[in-house]
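Encoded as structure tokens, the structure appears first; notes follow it.
What follows is an incomplete set of chains from the complex, kept in their original frame.
Chain lettering (A, B, C and D) follows the sequence in which the chains are written, and residue indices restart at 1 in each chain.
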Amino acid sequence: MTLIDLANPTRFLALTARLLPWLAGATVILLAIGLYQAALAPDDYQQGATVKIMFIHVPNAWLSMFVWGVMSIASLGTLVWRHPLADVAAKAAAPIGASFTFLALLTGSLWGRPMWGTYWEWDARLTSVLILFLMYLGLMALWRAVDDPSRAARAAAVLTLVGAINLPIIKFSVDWWNTLHQPASVMRMGGSTLDKSFLVPLLLMAIAFTLLFVTLHLAAMRNEILRRRVRSLQMMQASRVAFSSGAREDGASKEVGAT
Amino acid sequence: MTALAALIRRDIRIALRVGGGALIGVLFFLTVVVLMPFAVGPDLALLSRLGPAILWLGALLASLLTLDRLFMADHEDGSLDLITMSRTPLELACAAKALAHWLAAGLPLIVATPVLGLLLNLDMVATGAVALTLLAGTPALTFTGMIGAALAVTLHRGGLLMAVLVLPLSIPVLIFGVAASQAVIVGPMTFGAPFSILCALSLVSLVVGPFAAAASLRHGLD
Amino acid sequence: MMSLGPYASFIVTSYAAVALVVAILIGWIALDYRNQTERLRELDRSGVTRRSGRSAVDAS
Amino acid sequence: MQLSGRGVACVRGGREVFSGLDFAAASGEAVSVVGRNGAGKTSLLRLIAGLLIPAGGTIVLDGGDAEMTLPEQCHYLGHRDALKPALSVAENLAFWADFLGGERFEAAESLATVGLDHATHLPAGFLSAGQRRRLSLARLLTVRRPVWLLDEPTNALDVAGQEMFGGLMREHLSRGGMIIAATHAPLGIDSRELRIGGTA
């Protein structure tokens, strides 16, 4: 299975049709185990039971950045390699990434209220995540606003790559500026400082959410491919009507669509 | 070199003639500065606290108001076609256009800051600090805004969509610009830290802006 | 039953919010799939075929 | 010097305009591109100028300046005239001369040739349609480029202007230049015809 094989949308549809049920199953199972482990996890001596929010806050926060990373790679695919599925992947990922970012913001501020005494504070970490969210929304707006998909794809790709600069800022904002938010404790140089009883459920949940993303992303990509097929067929239908009225003597408007 | 100099000269000349000259730029900032007290309420202490923010918002506004036509005008009259075809690398041409825009729209603000500072009840040191942050930061506003201007041409879209795409990119510039000026006025932070970040942002945008804009224009050829 | 302490409502709200948003995502994707395949089938019925000559609904 | 296209295909807005187009032009030769409205004449010129990316095929210039790409050796004269209404006639021309660079001629002389010497200091926004077209032509004279891509160049020119322009084209060809022009009206010089999209 190579990237070249995947370039054919029809083959991609066939492959994912077989893959998706397994992925969905794995997601559900892992999610169940993760949730169970999370429920069993002890209370933190400092944070009490609110530490349970961590098990969803952190995976969502990671994914909000991960998805933008995926979109950035897809954008390179669009601009550099002109891979036919790249812009489909980028477009399909945006709403999912925006959802995760929204959830990271929401669970973060729900956690912040008991921990910091405020829902929202304009500090570097929170702000940079909010900018990420706004950029997701901007990208989605861009996709919606432009009806020519290839044109929108290239513009969105440039914007995605520019926005990728935000990722290291989010990641390191806690190190560069002293903020309310806690510094990295899982993914840091020199190993995790988190206790095992928290680490295991957290990692399980993180894997489960990643699988969830992969599943949703593949499904959304399928939809996008079908949507483009519909679009090009509709344009073909429109020009066929024109031929029957005898306006054109030759096939001047053959369709060149995504599929 | 002559090509870029010619481009810069032309763009400044058009900006001054069509925009009504550098005076209009200053007048615009004056209006913004006069406007704010009305929006915020006539509280002098609050005003001088908000002073840097107001000046920075003026700068942001001026660049937003004029940037979206940066490439659009050249696209509509066909100049962009010739610029794309020419020997001058598109990245350099984009940078030159942005530079011209900054000279025509950003520089007048900085020159006018001392006068406006008076109106906003800022003392000498604070005014100097604001002017310095503006000098370091407004290029970043122009050079990130340029990306939006290039996307506007590529997408055949303009207006608020552009602003929505560009504003998130300019938020960091605004934060650190205001933070550095505030540091001088109220403390307790040092001026150096946010100011050096501001300079870093400007430098990054000087590189990223032209490349992103040129990429977007090239891929949007039509 | 585990005890969630004084901040139970915050914890429950965040879990519920995650569940809700994920459910909305899944629902939207499923609905979108239904819509697209339905439109493809309609186009197929009206006799539009792809250049490869295959049926429009031939999704796999 | 020889400009040639092999199997060139063009897609715009997701619709194929033409495909498998072959053409060639040599030094001193003019090709007039003809075809009905919407056939793809303008698109072909923009493909050659590098302003559109071909969906297939290749376009190459053999024997030109090896250091330069094809678009860099072309003049493109389209419907939009790349003039700034706020600048004067002389300023507009001087800008393009400076920006395009390379071998060049006296701007004042080119303005006289195209009959705009009386309007040198007028803003370009004051010009009539034909005067704007003449100013665009002055650009072709001031900066030397071997390949001229002209899109309906005689539009808006009066009879005297068309004759003047015919003379300019003949001179360009006699210096070894090359002209690809999309037109509906006769071009006024000997030219090979390239038809796009069947007979009109």
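In this section, a residue touches a chain if its C-beta (ideal position, glycine included) is under 8 Å from a C-beta of that chain, and two chains touch if they have at least 3 such contacts.
Note that the structure is a prediction, hence the values are computed from the model and not measured.
Chemist: Could you write the composition of the whole complex as a label formula, given that just one representative of each chain kind is shown?
Modeler: A x1, B x2, C x1, D x2
As a working rule, only the chains that are shown with their structure count from here on.
Chemist: So using the touch definition from the top, which pair is joined by more C-beta contacts, A-B or A-C?
Modeler: Of A-B and A-C, more C-beta pairs in contact link A-C.
Chemist: Between chain A and chain B, what is the gap in Å from one C-alpha centre to the other?
Modeler: Distance between chain centres: 32 Å.
Chemist: Report the inter-chain centroid distance for chain A and chain C in whole angstrom, where each centroid is the mean of the CA atoms.
Modeler: One centre to the other, that is 15 Å.
Chemist: Can you list the chain D residues in contact with two or more other chains?
Modeler: Counting only residues that touch two or more other chains, chain D contributes none.
Chemist: Would you tell me which residues of chain B are touching chain A in their complex?
Modeler: 147, 150-151, 154-157, 161, 164-165, 167-169, 171-172, 175, 204, 208, 212, 215-216, 219-220, 222
Chemist: Can you list the residues on chain D that touch chain A in the complex?
Modeler: 11, 13-17, 38-39, 55, 197-198
Chemist: Across the complex, what residues on chain D touch chain B?
Modeler: Interface residues on chain D, with respect to chain B: 12, 46, 49-53, 68, 71-72, 74, 76, 78-84, 86-87, 91, 94-96, 98-102.
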